[in-house]
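Missing here: one protein chain of the complex. Every other protein chain is in place.
Coming up: chain A.
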Amino acid sequence: MPDDTAVSIHQLSKSFDDVEVLRDVSLEVAPGEVVTILGASGSGKSTLLRCINWLEQPDRGSIHIAGQRIGVDDAGKRMNARALARVRAQTGMVFQSFNLWPHLNVLHNITEAPVHVMGKSKGEAQTHARELLDKVGLSDKAQAYPGTLSGGQKQRVAIARALAMQPEVMLFDEPTSALDPELVGEVLTVIKDLSAEGYTMVIVTHEMSFARAVSDQVVFLDKGLIIEKAAPATFFDTPSTQRVRDFLKNHH
């Protein structure tokens, strides 16, 4: 497996109750690359993303994060919880519904994993957290509790929380789908800034113009199969399958 990829997915398959949700999916993400995953509802986008950090266990195939296999150890056995957690720490995930921890304020949501997973000192973690809050435009919300924030603010905290672990790759599962339309922009702007800074990201989204602007590679999933994989200009202007042409027509 090439060690210079951030994420390398090899012939991944996954079924839920006899329904194949992913079929032989292979995908390489280079460091600094932004890959967006498009596809109709139920095509397997979330499942693919959740397999990357092993929130979902694939039935077949392999996934490497920065050269390290996730879920299965060197002896070919299922990883124990500690080893799995160590590889997961190399990935950051942003969920559609934010999933902040309501009992912790914004600052502690961000420092919790660096302190208790990486073993960072509280002071160091808080300094870094404040830099990240600055980056996502929420320096004034460090002491606020999640319950008092708007959706857009929550999602930006969630992004900062994921960034705090300095992951090899950031995974976004429809980060703006749960937001009121007027709050979508502030979150997309943050993600665009991250791409400009060279973060490696895999993004599931329904925002077509955003996907076009931010991606290096667009992947189209149809019933668990990657049927198109192309640079954004090619994908959006000259798609090679009828399926994608229909999809794009319905999303404009």
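In this text, contacts are C-beta pairs under 8 Å (C-beta built on N, C-alpha and C of every residue); 3 or more make two chains touch, one makes a residue touch a chain; residues count from 1.
As a working rule, contacts and distances are computed from a predicted model.
Engineer: Choose one: "Tryptophan synthase alpha chain", "Cytochrome c oxidase subunit 1", "Amino acid ABC transporter membrane protein 1 (PAAT family)" or "Anaerobic glycerol-3-phosphate dehydrogenase subunit C". The correct choice is the protein name in UniProt for the chain not shown.
Structural biologist: For the chain missing from the view, the UniProt record says "Amino acid ABC transporter membrane protein 1 (PAAT family)".
Engineer: One chain isn't shown here. Among A:Arg60, A:Arg78 or A:His103, which residue touches it?
Structural biologist: A:His103
Engineer: Would you indicate which residue among A:Gly44, A:Gly92 or A:Pro175 is in contact with the undisplayed chain?
Structural biologist: Checking the options A:Gly44, A:Gly92 or A:Pro175, the one contacting the hidden chain is A:Gly92.
Engineer: Looking at the full complex, which residue from A:Arg78, A:His116 or A:His251 touches the chain that isn't shown here?
Structural biologist: A:His116
Engineer: Would you write out the residues of chain A that touch the absent chain, in ascending order?
Structural biologist: Contact residues on chain A toward the absent chain are 53, 55, 81-82, 85-86, 88-93, 95, 97, 99-103, 112-113, 116-118, 147, 158, 161-162, 165.
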